[in-house]
Each structure stands twice: as C-alpha cells, then as structure tokens.
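As you look at this complex, bear in mind that one protein chain is not there, while each of the others sits in place.
Labels for the chains are A and B, by order of writing; each one numbers its residues from 1.
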Amino acid sequence: MSTPGDGEPSPEDVVLERIEAFRRRRPKLKDEFINSAHGAGGKASAALIDAVFVEAFRNDTLEGLSDGAVLEVGNERIAFSTDSFVVKPRRFPGGSIGDLAINGTVNDLAMMGATPRWISAAFVLEDGFSIDELRGIVADMALAATYAGVQVVTGDTKVVNKGAGDGVYITTSGVGLVPPGVNLDAKSVQPGDKVLVSGNIGDHGVAVLIARGDLALEADLPTDSAPLNDLVAKLLAAAPNTRFLRDPTRGGVATVCNELARAAEVAVVLQEAALPVRGVVNGACEILGIDPLYVANEGKLIAVVPAAETDDALAAMQAHPVGADAAVIGEIRDDPPGIVILNTSFGGNRVVDMLVGDPLPRIC
Amino acid sequence: MCLGIPGQLVEIIDVEQHRGMADIDGVRREINIGLVLNEPGGLKVGDWVLIHVGFAMSVLDEEEAERTLSFIKLMGEVWDDEKAQFSQEAPL
Partner (left out) sequence: MKFVDEYRDPAAARMAVSQIEAVAGPLTAKSGQHLKFMEVCGGHTHTIYKHGIENLLPESVELVHGPGCPVCVIPMGRVEDAIAVAETPGVIFTSFGDMMRVPGADGNLLEAKARGADVRMVYSPLDALRIAEANPDRQVVFFAVGFETTAPSTAVTVLKAKERGVTNFSVFCNHVTIVPPLKAILESPDLRLDGFLGPGHVSTVIGNRPYRFVPGVYGKPLVTAGFEPLDILQAIVMLVRQIDEGRCEVENQYTRAVHDEGNPRALAILAEVFELRPHFEWRGLGFISQSALKLNDDFADFDAELRFNVPGVRVADPKACQCGEVLKGVIKPWECKVFGTACTPETPIGTCMVSSEGACAAYYNYGRFTRSATIPVRAAEPEPVA
C-alpha cells in the first residue's frame, strides 16, 4: 500500500498516473473486424465511433457526440436524432421492437430538451418475413407515436434476401423543437449538483435477456419502454436550471455517468443504497453475475440538477406516472475528474469503469 | 468457480429426474436437486439452497446463518464493553 504525503510519488502512484494518462487519450481502434463489443455502448463502441465516423465526417456538431444534434434554423433550434432497432426477440413482456423504435427516438430528442414532433421510419425486411408480424410491430409503433404525441411522417422499405437480414431492422429518425431558454449541456454540470434517476434501473435489459430464453429464467418483469418527453417537460418546468439529461440505454447508468464525468471533467459519486432496483432485477443480476448499473433501460432518464432545485425536480418526477420511483442517487464533485465512484452499501467504495464489451453472465 | 447464490426451493417438479424450481427474489429457474436430495435432514419445499450453474450444491442452514451473524454482533458488543470499561478506569 502506498503512503501518500511523502513528497515522492510511490511506485504505485506512478503506475496509476500512467493509467490515467492512457485513459485521457482518445480511444484507439485496433480491431479489423466488427464484433459484438462494438455495439455494447462501452469503450469499444466509443473507439469505433471516434476512429471511423467522427474521423470521416468531421464537424463540431457531430463531435459533441450527444444523443442527437441541435441545429439552428433562423430563430428556431431544431433537434435531430436517429437510432436503429435490432432487438431479439422482437416481442418481449410489455412491448416489442415497435415500441422501442418510437420511444427510443422520442427519448433521444427529449434528452436534448426538445419537444419531439416528427418521426421517419425505415424498414429493412428479410424475404419471407411475416406480414402479420409486421402489422403487429407497426401497430405498436402507431400506438406509441400517438401516446408520445408524435407523427410518423415519412419512411422507407427495403427487402433483402433471405439470410441477409434478421427478420426486420428498423431505423427511426426524429425532429423536434427546442424551446427557448432550454440549454442542456454536460459541460454546464458543476460540483455540488445532484444526480437523479427517474425510476428502477435494469428492467429492460433483464426482461429481454429472460425473454431470449437461453438462460431458462422466468420472471414477471416487463420492459420499461416508455416515452419521456412529457416527464422532461414537467421536470424542466419545476427545475429550469437542470444541467443535463440522458437516457441510460445500452451500457446502462454506468455508461451515462462515465460519459458525463469525462465530458464535464467532474467526478460522479453514486450511493449504492440509493439506487432503485426491483427485487426481481436484482435476483436475475445476482444469478447471472451482471451489475444492474450496466444493464439497458428504455424508459428512464438520468438528470443532473443544481442542489437548490433537487427537491422540486424529484417531486415533479415522482408525481408523473413514469417517474414514480425517481430517486436522488448521487452527486457531482470536482475530484477525481472523469471518474465515477460508487459508495457501496457495505461502507466501502469502488470505481465504476466504462464497460469493455457486452456484459457477459459469469459463473465464477 | 464461485458464483453460488441462495434461492428458495418452491416446487419439486420431479423427484426421480431431480428437477426442482427455485425462486431467487422473484426470478424463477429450474434447478437440478440431485446433489442435495440425500443431505441430512432431507430436502423439502421451502428450504433454501445454494445454486451454482443450475445445480443446488448445499442446503442452507438457517440456524448456522443466524449463528454466523450473531457471532460478529456479539464480538462487537464484547469489544464495546471492553472499550467502555477501559474508558471508565482512572487514567494511569
């Protein structure tokens, strides 16, 4: 163990510094072929995006790497976002790929503070795909769109050969308007701010894992897929100085907090005892050896608000149907910057790092 | 390999085939109970078992569990008593 305060950095401190310097560098892409880690939302995804896409498309807006882009057109600010949906199985307790396709893009827009308005939907269909199933998915989309208050105004359909697709892939893009005065930006986050979550974490990822059937688990657990635009509107009305919003989809709460910590160069300190997790999600994660912090959510948001507005923000969320289990789960500090720390319920603490690949169930 | 988690046996599906149903905080999974059927005390619905890769490895003994928990608390009290006693004695 190193003894700090001697003046001379200990050998351990030197190594830790070296790791930190490495971490601060842009993620490097060494792979030649895509693998599943590139889709998991963690370090591999970040490296791919940086080395292939940002590198080629070079512009300030893209390099912001938010869930979407905010563009100025005359006096208006337009929010623009896109997302693809490939989930298997396509239908799971509480929803389907159709729900995700609408709510996912609605939420990306909502996280920028925008009022979502119009959605496009592009379908890549595999030769032989059931039209009945397609009708079911589209019906889900229509219902979700109505519920979220958006319209699907344009779209596209392509058919690929049998074996060249996976049933159906859906890509939705969305356009919304950002009201004046709304300025959500990771860089505005400051030490002293509080971190809130709008409800139970891990529901969607575990629901889908169970629905896949490979692990032979049974549980009464639906996806949490839901549109968050109305919740966001109420939240911003109650806490107008909210700094930052993001929905913890792939990669979970841990990934959002890490992205925030790096973008804002702050420390995010979470309290394990305050994390809202359903018993059944906890049970499934314990069996599989997965951490709920890394599991995907499809109807939750992380909000960073100034300390003074925390009570109002929490109350506004808890009063809303999709925010009933909202909780304050942590706070922002200045040190150590770029790091997420969890104070464990047991009294210890640990670093919550970026995901490396897909969280794999473990037996050991 | 060490990930063993406690679950409650909620159903014996088929004794001959060693199939049981376990509940872990609301998640259910079929488990193999063949390795614990002959444990002293027998196996019955409602027992808690240690589950590892889909097999019950051991029946969890609730009395021993209690004893383990109170061991630390008891030692803690003894230590607190000693500390209290020490601080009551006159300084040397």
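Following the convention adopted for this analysis, a contact is a pair of C-beta atoms (placed from the backbone, for glycine too) under 8 Å apart; a residue touches a chain by one contact, two chains touch by 3 or more.
Just so we're clear, the structure is a prediction, and the values are computed from it rather than from any experiment.
Participant: Check the options A:199, A:227 or A:283 and report the residue that touches the missing chain.
Facilitator: Within the whole complex, the residue contacting the unshown chain is A:283.
Participant: For chain A, enumerate the residues touching the unshown chain of the complex.
Facilitator: 1-2, 4, 11-13, 15-16, 18-19, 22, 30, 33-37, 43-44, 47, 194, 214-216, 267, 269, 271, 273-274, 279, 282-283, 286-289, 291, 310, 314, 327-331, 333, 335-336, 339, 341-351, 353, 356-357, 360-364
Participant: Against the chain that's been left off, what residues of chain B make contact? List them.
Facilitator: 1-6, 8, 24-25, 32, 34-39, 48, 50, 52-55, 57-58, 60-62, 64-65, 67-69, 71-73, 75-76, 79
Quick note on the criterion: only the chains that are shown with their structure count from here on.
Participant: Between chain A and chain B, tell me the centre distance in angstrom, where each centre is the average of that chain's C-alpha atoms.
Facilitator: Chain centroid spacing, chain A to chain B, equals 36 Å.
Participant: Enumerate the contact residues on chain A facing chain B in the complex.
Facilitator: 210, 215-221, 278-280, 282-284, 286-287, 289, 362-364
Participant: Going by the contact rule set out above, which residues of chain B touch chain A in the complex?
Facilitator: 1-3, 5, 7, 24-30, 51-54
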